[in-house]
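Missing here: one protein chain of the complex. Every other protein chain is in place.
Think of it as A and B in the order they're written, each chain with its own count starting at 1.
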Amino acid sequence: MTAARTGWLLVLPALLLLAALTVYPVAYGIWISFFSKHSFFPEQQFVGFGNYAAVLADEEFWRSLELGLIYSLTTIALQLAIGMGAALLLNEAFPGRGLARAISIFPYVVPTVVAVIIWKWLLNSQFGLVNYLLGIPISWMGRDWIMVSLIIVSVWQFFPFVLLAVLARLQTIPPELYEAATVDGAGAWRRFVHVTLPQLQSVLFVVVLLRSIWMFTKFDTPWLMIQGGGAETYIRTLPIYTYQRTFAYYEAGRGSAMAVIMFLMLVAAAALYFHFWRREEQL
Amino acid sequence: MKRGILFSGVSVLLFFTAFPFAWMIATAFKRSHEIFTTPPTLLPESLTLENVARLFEQTRFAVYLGNSVLVATCTVLLTLAIATPAAYALTRFRFRGREAISATVLFTYMFAPIMVIIPFYVLMRTLELTNTRAGLVLAYTAFCLPFALWLLRTFFQSIPLDLEEAALVDGASRPRAVLYVVLPLALPGVVATGTFTFILAWNDYIFARVLLAADELKTLPVGIADLYNASVVDWGMIMSAGMLVLLPVLAVFAFIQKYLVAGWGSGGIKG
Partner (left out) sequence: MKTIPSVAALLLAAAVSSAHAQKVIRVWHTETQPNSQEAVRNIAKRFEAKHPGVKVEVEALAWGDLEGKIMASLAAGTPPELSHGQPITCAALQSKGLLLPLDEVVQALGEANIWDQVKRVCRVDGRQYGLVHAAGTSLLIYRKDLAQKLGLKPPRTWADLVANAKAFTTGGMYGITIPGDNLFINILLGELLKANGGIFFDQQNRPQLGSKPMLETLEFIRDLTRYAPPGWEGHGYLETFTNLYGQKAAMMYQGYGRGAGLIEKGAPPAMANAEHFDVWVKPVGPSGREPAAQVDEEPWMLFKGSKNPKEAVEFLKFFYQKDNYLEYVQTVPIHLFPITKSLRADRDYQATPMIQRWKSWIEVQEGYLNNDQGKPTLVIDWDDMNSKPYLMEVLGSGILRDMVMDVALENKAPREAASRAQKRLEDLLKSKGYLK
């Protein structure tokens, strides 16, 4: 068997699964965006780009885009900062490190529902611990603070993703590189910039890309925050609004159009990302 | 790193991470009316197991937990089985379409999962896989696969080709070279990928909600969300559910801790 054949054979199961279970639904979604279709009922009517025009003219769409951007950019930045910081700390040797690592990953491991419930309880304006400790009755689920609450929960829940990826990579950096740098007279900060960061480059590239995609399209966390009370209007990000268009306004066509627009935005952003950070990464 | 920074950094980190859990556990052991008093008490005045008891007596929590463990484990096994050889092939073999595959993989992620739900449901229905855990495993595998491929590819890329070449020159067949040289080095990556996959499957709410109907097949996120939305919010019971959710996780981490230990990478890469 030639090398190429072996290669294809190894890749085939993955391809088949992806084609059937991912590509088909996506293709259907794109297809339906050109129709006016009630989400419940089978009738549909071809409208060409009508849905897209309506979406772009919809004031709510732009508002949710803005909210979505605020949400994703802030959470990504914070997740990166805290995740990397945590990884650097937990890479050092100290007694109880194993336990500390395990604990640091906990937030990522609990289902979103549990994370949201715990924080909603902590941030409860009447009985929550946070307000008690702060001494001021902040309405965490109200219009002024709910975005902040959402960001807190999302950062708490997902920073361990960054932590895990970076830590695993840190483990494989040969200590000789650091020794060499120290011999050359580099202090901690310079070692970080000149040895650690370059080694982390490929991992960070993937991590930032994935976290960006996932935070921009994140649905579960804001949705569960809204259930059972939460000022929805102020965290109505793009995925939430898209879901509502489909499942509450019952306009599957328009909802799909919004999803396609989100997709195109991500593609554009990814293209820019690859262009600036490419270096050795192949697409 | 200076000891002072290390100590305070780790303390803050652990507090930020663990305190909400501590609060959850404290609430799980409080009696109902103590939960709603102000000022809130940090430690329960009287420890009670009644919340946990209610959780097991009145709900099917044990069943949900079992389902989640089963589905997540199967997803990990299936995903790794499919993704590891594929990622290896993507970095080691030259064949046409290699680059295109990577691009497609990434693009499929950019389409928001929530929009995929209805066609996905229709597809599962046609395959008669709705309301089965097998269907859910397939769904999660499909969802985790792109990411697993991507991550594993990064790890395989960081392992220099020279190592395998050396083994092949020494007379080993390719499978042996892979098994004894490459995989051990990629192990942290495989473990990390397996962990992420487990968690993605463990955490998912929306696929489980739409694809499963029967109560006895529900996974934890759906089961707990239903408890939360039930007309009587039993905070003590919900918090004990959250607490118990941590237990299998602790078990998993005790196991994988060893594999994230330093020292794997530095061994054979001397030039």
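By our rule, a residue touches a chain if its C-beta (ideal position, glycine included) is under 8 Å from a C-beta of that chain, and two chains touch if they have at least 3 such contacts.
Everything numeric here is computed off the predicted structure, so don't read it as measured data.
Q: Among B:6, B:210 or B:246, single out the residue that touches the unshown chain.
A: B:210
Q: Check the options B:12, B:129 or B:166 and report the residue that touches the missing chain.
A: In the full complex, the listed residue that touches the missing chain is B:129.
Q: Write the list of chain A residues that the hidden chain touches.
A: 13, 39-42, 54, 124-127, 137-143, 145-146, 226-233, 244, 247-251
Q: Need a quick check: the contact residues on chain B for the chain that isn't drawn.
A: Counting over the whole complex, chain B touches the hidden chain at residues 32-33, 36, 38, 58-59, 78, 81-82, 85, 117-118, 121-122, 125, 127-130, 132, 134-135, 138, 209-210, 213-215, 225-226, 229-233.
Definition applied: only the chains that are shown with their structure count from here on.
Q: Taking each chain's centre as the mean position of its Cα atoms, how many Å separate chain A from chain B?
A: 15
Q: Residue numbers of chain B touching chain A in their complex, please.
A: On the chain B side, the touching residues are 1-2, 6, 9-10, 13-14, 16-18, 20-21, 23-24, 27, 35-40, 42, 82-83, 85-86, 88-90, 92-96, 98-99, 101-116, 118-120, 123, 138-139, 141-143, 145-147, 149-151, 154, 157-158, 188-189, 191-192, 195-196, 199, 202-206, 220-221, 224-225, 228-229, 233, 235, 238-239, 241-242, 245-246, 249-250, 253-254, 257, 260-266, 269.
Q: Sort out for me which residues of chain A touch chain B in the complex.
A: Touch list, chain A to chain B: 3-8, 10-11, 13-15, 17-18, 20-26, 28-29, 39, 85-86, 88-92, 94, 98, 100-114, 117-119, 121-122, 126-129, 132, 156, 160-161, 164-165, 167-168, 171-176, 188, 202-203, 206, 209-210, 213-214, 217, 219-220, 224, 227-228, 239, 242-243, 246, 252, 255-256, 259-260, 262-263, 266-267, 270, 282-283.
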